[in-house]
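Worksheet: the structure to be examined is printed underneath.
For this depiction, one protein chain was excluded, whereas all remaining protein chains were kept in their positions.
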Amino acid sequence: MILEARSLVHAYAGGVEALSDLCLTVPRGQRLAILGPNGAGKTTLLMHLNGTLRPSAGQVLLDGQKVGYGRADLNRWRRRVGLVLQEPDDQLFAANVAEDVSFGPLNLGLPEAEAAQRVAEALESLRISHLADRPTHMLSFGQKKRVAIAGAVAMRPEVLLLDEPSAGLDAMGTAHLLAALDRLQAMGTTLVFTTHDVDLAWAWSDAVALFHQGRVIGQGTAEQILGDADTLAQVHLKPPFALALGLKARQMGWLDFDQDLPRSRADSLALLDRLGR
Amino acid sequence: MILEARSLVHAYAGGVEALSDLCLTVPRGQRLAILGPNGAGKTTLLMHLNGTLRPSAGQVLLDGQKVGYGRADLNRWRRRVGLVLQEPDDQLFAANVAEDVSFGPLNLGLPEAEAAQRVAEALESLRISHLADRPTHMLSFGQKKRVAIAGAVAMRPEVLLLDEPSAGLDAMGTAHLLAALDRLQAMGTTLVFTTHDVDLAWAWSDAVALFHQGRVIGQGTAEQILGDADTLAQVHLKPPFALALGLKARQMGWLDFDQDLPRSRADSLALLDRLGR
Amino acid sequence: MHIMEGFLPAGHALAWTAVSAPFVFVGVARLRKVLRDRPEMRLTLAAAGAFAFVLSALKLPSVTGSCSHPTGTGLGAMVVGPAATTVLGTIVLLFQSLLLAHGGLTTLGANVFSMAVAGPWIAFGVWKLAGRLGAPVGLAVFLGAALGDLGTYVVTSAQLALAFPDEISGYGGAFAKFAGIFALTQIPLAIAEGLLTVVVMNALVGR
C-alpha cells in the first residue's frame, strides 16, 4: 500500500462531518477510482491524502508510515503525492505554460537547468511540448487541464491524485487526457481519481472505492463494486452501461464466464457484432 | 418557427470567425439540441439567439419577424427568449434565492405582488420552493443550476436557451434537472440546449442541429442526425450508444423497423431482455 | 491595523467618523456619477471590493512568526485610484467588522481614515512621486505599497495615542508606546506587502 487512510474524520465548522471514520487503501501502481455522487466529500478526501487538510481524527499512512504535519513532513509528503484539482484555472499562475510548469520544480530547489529538464519531460509526457511558450489564458479548457497535470507531474510524484479529471471535457478531450494518464501509469505512477461517472470508472479503473456520506462503503476490483447493483442503488448510482450489457450477455449465455466483460462502448458494440454472426 | 438564425456571422476581435454563415431554425414547442464539441462556438450562438450579442452580418428572426437591437426591441426579445448560462455563478447575484429570482420579473416592470407570484410559481415548477430563503452561496451546484433556470422561467419566456444544462451534474442531478425541463416543455416552453454529449442529445431531444466550425452542418430529427455516423465522425463525435445498439439490433433483425429505437440506458437493457426471451 | 469595536472612547469614535465622512461622501458622489454613465461598473467595483476582502483574508508570512495580512490599499490606489479605494475600502471594512468581528461600527470612522483614506493617498502619492523622480517601476510600486502600509500604521498609532495619552509623557510617549509595539509586526509586514504588490503588478502587466 503506497497510501492508506485509517478512520479519517473531517468535521466542518458547523459540526457536520464531511468524512466520518473513512478507511481507504491505495495499492501501488494501480488506477483507483473514488466513485460517488457530487457533494459527497470526495474532494475533501483527496485533500487529506496529500496533507492539504488535517483530519480531526484518524491517520494517513504513506508507505506504511504515519505521516506528520510539520513543514518538513508535509514537504516530503507532497513531493511524493501530487494533487490536481478539478478546475485548471485555479492552478495556473504564470503567464506562460513552461513558466507555470516550472513552479513546482523550482520550489523543490532544483537548479534552473534541471528544472527546465523536468518541465520538458512533463510537457512531453502529456504531449503538450508544442504549447510550452503559449500564454496560459489562450489555452482551451482541455489544454489547461493537461498543463495543470504537467505542473504536478514535473515534481515526479509516485502518486497522482486527480479530482474529476474528465469534468467539462468532451469525448475527444477525455480520450486525450486518459491516454496521457495511461502513459504516466506505464511509467509507474499510481493514479487515484474521483468521479461521479460510473461509465468512466468502469472503462478506466483497476479498483473502485464507493464513497457515500463521508465513508468508503466498499472497495474492491471494478467488477466487484460496479457489478453490485444493490449497493450502487444505495448511492443513487446505476451500474455502468457496458457492464450491465456484459452481465446480461453472460446470463443469456452469449458470453462465456472466462471471457472479459466489455469495458467501453467499442467493446460493447464488438460483442453485439460477434452475437450477430 | 419561433426563432430563426439566417446566415449569422460573429467575428472575434482577432478576425477569427466564431460563427460563419450560420443558419438554424427552432420549431415551436420542441426540444432542440445544438450538438458539437467544446470550444466550437455553441455558447456564442445562444447569445445571438437572445440578442446578448449582435451579429456582424446576418439576422435573427423571432416569430418570422426580424428583430431590432434598440433597447425596447431587446427588452421585448429577452422577455420572450430566456437564456441560462452554463455556470450558475455567472447569473446569480443576489444574496438569497427568492430575491435573485425576483430580478427578472421586476425588470419586466411587474408590480411587487405579481413579481412575488411569479417567483413562487417559478420555484415551484423547478421543485425548489423549499430553497426560497436559502442564501445563494450555501447552495449545491445542482441547486444553483435550478435557481438560475428559475430566474429565467420567472419571466415566462416562450423559448428557453440552455447552455450545457447537464454539465457538472451527476446522474441524479441530471435526472432532476431534465424532469424539471420536461415540465416546462409540457407547459408549452420551447427548449433549445447546447451539449457535447451525444447520449444526452439522443435521450432527450426531438431535433438536433449539428454544429461544427461556426456553422450548423446538419439539422433534422434526432434519428436523422445522430444515426449518420459518417457526418458525426467529421465532428469527432460517435453515435449515441443506445442508438448504435438499436441500429445493430434492427440490422440483425432483432428489432422491427416500426419499433422505436432505444433512447436511454433503460430502454437498451429492456431491449436486450426481450431478446433473451 | 484595525482598531477593535469599543476600543475608542465615544467622543473619539464620533470625531473620527466626522473626519472620515467627507472623504466617503465625496467618494460616493463620484462613484454615483461614474455609475450613471457606466452602470456595468457596479459589478466591476463589487468584484474589486470582494477581491480586497479576500486578499485581506490571505495569510502573509511575517518574520516574527505570527501571521498577518496585507491591507491591499496600495494595490487598490494604484489600480482604481485613491478616491474609489476610499469607498471600496469602507465597504470592505464594514464586511470585516460584521462578518469577522475585525474592526467595528464605532471604530469604523477611525479605521476608514487610516486604511481607506490615509493609506491609499500616501501609497498613491509616493508611487507617483517615485515614478516622477525616475525610480524604476518596481521600486516605485514597492515604495508606494510599503509606505502606504506604514502610513496606515503610523496613523493608527496616532489615533490610539490621542485616545490614551500617557500619564507622564502625554501624547508623544503614548505614540511611542503604540508605534513601538506594532513596529514588531508592521515593519516586516510593510516590506512583505511592498514585495507582494510588486509581484501582483508585474503579473498584471505581464498578462
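As written, the chain order gives the labels A, B and C, with residue 1 at the start of each chain.
Quick note on the criterion: a residue touches a chain if its C-beta (ideal position, glycine included) is under 8 Å from a C-beta of that chain, and two chains touch if they have at least 3 such contacts.
Just so it is clear, contacts and distances are computed from a predicted model.
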Chain not present in the shown complex, as UniProt names it (candidates "Cobalt transport permease subunit CbiQ", "Anti-sigma regulatory factor", "Phosphoribosylformylglycinamidine synthase subunit PurQ" or "Nitrogenase iron-molybdenum cofactor biosynthesis protein NifE"): "Cobalt transport permease subunit CbiQ"
The chain left out here touches which displayed chains? A, B, C
Please pick, from A:Leu8, A:Leu22, A:Val67 or A:Leu92, the residue that touches the omitted chain in the full complex. A:Leu92
Contact with the hidden chain, among B:Ala94, B:Met172 or B:Ile217, goes to B:Ala94
For the chain not shown, which residue from C:Phe23, C:Phe53 or C:Tyr153 touches it across the whole complex? C:Phe53
With the full complex in mind, choose from C:Pro82, C:Gly104, C:Pro120 or C:Gly151 the residue touching the hidden chain. C:Gly104
Where chain B meets the left-out chain, the residues are 47, 50, 52, 71, 75, 78-79, 82-83, 85, 87, 89-96, 98-100, 102-104, 106-108, 112, 115-116, 119, 134-138, 151-152, 155
Contact set of chain A toward the excluded chain (per top definition): 12-15, 47, 50, 52, 71, 74-75, 78-79, 82-83, 85, 87, 89-94, 103-104, 107-109, 148, 151-152, 155
Residues of chain C touching the missing chain are 2-7, 9-10, 13, 28, 31-32, 35, 39-40, 42-51, 53-55, 57-58, 60-61, 63, 70, 75, 79, 87, 91-92, 94-95, 97-102, 104-106, 160, 164, 166-169, 173-174, 176-178, 181, 192, 195-200, 202-204, 207
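As a working rule, only the chains that are shown with their structure count from here on.
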Most distant chain from chain C, judged by the mean position of its C-alpha atoms: B
Sorting chain pairs by contact number gives first A-B
Chain centre separation (chain A, chain C; CA means) in Å: 43
Chain A and chain B have mean C-alpha positions lying a whole-number Å distance apart equal to 30
Cα centroid separation between chain B and chain C, in whole Å? 47
Shared-contact residues (touching 2 or more other chains) in chain B: none
Which positions in chain C are in touch with at least two other chains? none
Chain A residues touching chain B - in the complex, by the definition given at the top: 37-39, 140-142, 167-173, 196-198, 236-238, 241, 244-245, 248-249, 251-252, 265, 268-269, 272-273, 275-276
